[in-house]
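In this view, the complex is presented without one of its protein chains, the others remaining in place.
Showing chain A:
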Amino acid sequence: MITAKQLAKTLLQMSEEEVDRQKVMQQFFAFMERYHLEGLLPNVAGELESAERERILAVALHITTAHPLTPAEEANIRMSIGAKDAPLIATLDKELFGGFRARYRGMEYEGSLGHTAGKLEKKLMEE
């Protein structure tokens, strides 16, 4: 049985491979009509939105700071990580105390004061 998720995934793949997006859409709707799958269109739209959100999350730069991020700080972090044009998702976490924690393309960059304080505590406890 064909699911909305499979249809959405196939549509995305086809649109990446084919230059003419209109042609892809026409083929897609023709397929849906032929097999009486029009009822799944709302679900397919939902799956496409979900896929787009995941794509943005995957390529976005996530920065967590203890205080609101200034444009200069943001530019600095982007330059050091190499995420010049990535969409930004900024969050606040007071437990960092200072500095930042960033995630971009599967790598986590830890530069928070909270993390450094934790390292110091561990080092002192070992003594």
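Here, a contact is a pair of C-beta atoms (placed from the backbone, for glycine too) under 8 Å apart; a residue touches a chain by one contact, two chains touch by 3 or more; residues count from 1.
The rule is short, and it goes like this: contacts and distances are computed from a predicted model.
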UniProt protein name of the chain not shown, from "ABC transporter permease", "RNA polymerase sigma factor", "ATP synthase subunit alpha" or "Protease": "ATP synthase subunit alpha"
Hidden-chain contact residue, picked from the options A:2, A:59 or A:120: A:120
Residues from chain A at the interface with the omitted partner, ascending: 58, 80, 103, 106-111, 115-116, 119-120, 123-124, 127
